[in-house]
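The complex appears here minus one protein chain, its other protein chains still in place.
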Amino acid sequence: MTAGPPVVAPETAEDRVSVASNWRLVWWRFRKHRLALLSAFVLLALYGVVLFPDFVSTQDPEATDARLAFIPVQRLHLFDGARLSPWVPAVAGKRNPTTLRMEWGVDGSRKTPVRFFVTGYSYRLLGIVPAHLHLLGTAAPDGRERLYLLGTDRLGRDQWSRLVHGTRTSMTIGLAAVTFSVVLGVMLGGISGYFGGVADVVIQRLIELLQSLPTIPIWLALSAALPRDWSPQQVFLAITVILSLVGWTTLGREVRGRFLALREEDFVLAAELAGASRRRIIVRHMVPTFLSHIIATSTLAIPAMIISETSLSFLGLGIRPPAISWGVLLQEAQNIQTVALAPWLLVPGLIVILSVLAFNLVGDGLRDAADPYSQ
Amino acid sequence: MSETATPWLLEVRHLRKSFPIRRGFSRRLVGEVRAVDDVSFTIREGETLGLVGESGCGKTTTARCILRAMTPTSGEMLFRAADGRIVDLSLLSRAELRPLRPQIQMIFQDPFGSLNPRMTIFDNVGEPLLVNGLRNRRARLERVAALLELTGLRAEYLHRFPHAFSGGQRQRIGIARALATEPRLVVADEPVSALDVSVQAQVLNLLLELQTRLSLTFLFVAHDLSVVKHISDRVAVMYVGQIVELATTEAIFRHPRHPYTAALMRAVPAPDPHTPSGDAALAGEVANPANPPPGCYFHPRCPFTTEVCRTERPFLRAIGAGHLVRCHRAEELALTGAC
Partner (left out) sequence: MTPPVLEVKDLRVHFLLDEGVVRAVDGVSFAVHPGQVVGIVGESGCGKTVTMKAILQIVEPPGRVVGGQILFRKDSAPPVDLTRLSPKGAAMRAIRGAEIALIPQEPMAAFSPVHTVGDQIIEALRLHERQWRPTGPRLSRHEAREMTVDLFRSVGISMPDQRVDAYSWQLSGGLRQRAMIAMALSCKPRLLIADEPTTAIDVTTQAQILNLLRDLQRRHGTAIVFITHDLGVIAQMARYVVVMYLGRVMEQGSVADIFHAPKHPYTRALLKSIPSLHVIPRTLLPTIAGSIPHPLGRPHGCPFHPRCPDAIPGVCTERVPALRPVGPQQLASCFLYHRDEAAER
């Protein structure tokens, strides 16, 4: 057995509450928020896709074939009769005699069976392990049978696989940019709030300056300044930095406010009177007290980042092809003709809405649950 | 007066603390609030000095200056440290204060805000031990358990969080934390005023018992005269930043010499319907410390004001053994106390 006095086994509900840490209390309260809980599952699923995009994809997102342009959505059916056997209706193309273009339609009479865990194009799992296993695929991978869950774009690329890869980029950028802003915001806001004086004045004026700048022109200017020959990875990093440089200010203000309020708390004075060092007071007493608030605020900040990235890329100033993001995908749907011809190209927009909504709901739930002592 | 058998532990001399009043965009200095205005007193080892007054009289500011939660504007605060050295607390830097911190501890008013809600009782009470070098967790557990027992709490509560306790229990936890480092001086800032009536007596008794057992020295700050009377050996009454009277509890309650002290006692409603109190209530309101009246600060409300009170500022002077009073007419007035 371990050393130390025996821990009394919690018997009643009251005892359970008595020894419940802050995080457990937050969880208990968050759990009651049904919509937030559901949204949290949606986000988990989305980040699952972020981790294993190739596994979820059915085709190589880069593979182009002009003959296969604008294939419509093949609806996935899970049951064939009463039997669990997923299938999609087959697609059939015929050349339009006047325009000489291939025109694709769904042929409801033929079924293309869909299999789970099939072998497909090869990729590297998490960028390291070579693999070629995919979640979904057709029985005949040689191209005789086709599976386009969300249709194809004008270059015949599989929209589903591209969406999956776009999700990876956009969701990661949102998270990375917010993480970076949190670091900046907590550091600068903390200095401003805890030490006050000249540092506070300088940082506050800086925040005011940054907040008074019109964001879109700033983004435009900064991203236009990115060298054209940068690799997609470099551009990705640069966009993240640009987004967070503008985005940390709200968080910085929030952290400063928390520090100012906490500085007056009796338990912080008690730690000071105990002889605790400044570092210990900040790390042990102040930061944990508002950490849950910071997490809630950051969660609410992610959707803004995602929207910013999407808008930048949509305008052609953010992530650039051949890299894929939601904004890049939506670029394809820029003209009304394409939208009329291939409405499935707007699906990335729906995903943007879904993820932003999910982040907002989770953030709201977290914010309500963040302070379990407020009752 | 200071030639008593027990040596003094803290001697406060001419303590002043003023807060600037700034206005406008340029934060121009337009005046100052003299929250503590020339306060002097001594606390002897093992005694309880009660510091009493109405809100805004500077009692809490005085306490916070002694704790160096604030830096005084001027004055000396001589403290006899455990090693016999006499240090002026007002001159020490943050780093120089740290080794002295364990010797001067505080009991807070608000039992809800004074404990870190994110930390267990063990971590809260053990914090002063940990930051002062008791790194061994096992030893700390034993010490904290002993401290909880000392303050009348069960040691198995160790791993609970503050939210599981009532106000009175939290106040006991706060007392345990204040005593963790075996302080020589404990500053208690209104320790029972936020508690329920039926719990106040428990905490007062605990403080009295702990003082005898551990020979503690208390500076007890409160607004409630009956509580102060109950716990103090000597009492200092403050009004608008100044001490107006200081004497032994017995003397001050039996024969108050300052009209304000007497009025304060009369104003306390007696818990007895047959003892009417407060009939001759003091008129007017407490003077504004940013703009105090000339002469004696109390003269606009004093029923015994004469010409000299309006113009000349009285000094705190001795009248009888160990009885200090700041009043021109202390000798001539026959005031009644509460005993």
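Labels for the chains are A and B, by order of writing; each one numbers its residues from 1.
The definition used in the following text is that contacts are C-beta pairs under 8 Å (C-beta built on N, C-alpha and C of every residue); 3 or more make two chains touch, one makes a residue touch a chain.
All values reported here derive from a predicted model rather than from experimental measurement.
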* Can you work out which residue in B:His230, B:His258, B:His299 or B:His328 touches the chain that's missing from view? => B:His230
* Among B:Leu214, B:Val268 or B:Ile319, the residue in touch with the chain that has been omitted -> B:Val268
* Among B:Glu149, B:Asp196, B:Glu312 or B:Glu331, residue touching the chain not depicted -> B:Asp196
* Structure fact -> The missing chain sits against chain B at residues 54-55, 166-169, 196-202, 204-205, 208-209, 223-227, 229-233, 249-250, 253, 263-274, 276-279, 281-283, 285-286, 338-339
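Note that in this section only the chains that are shown with their structure count from here on.
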* So, what's the distance in Å between the C-alpha centres of chain B and chain A? -> 55
* Structure fact -> As the complex stands, chain B meets chain A at residues 67, 69, 97-99, 101-102, 104-106, 108-110, 113-118, 120, 124, 127-128, 131-132, 137-138, 141, 145, 155-156, 158-161, 163-164, 174, 177, 181
* Asked: Which part of chain A faces chain B closely enough to touch in the complex?
  -> 3-5, 7-8, 14, 17-22, 25, 265-267, 269-277, 280, 285, 288-289, 372-373
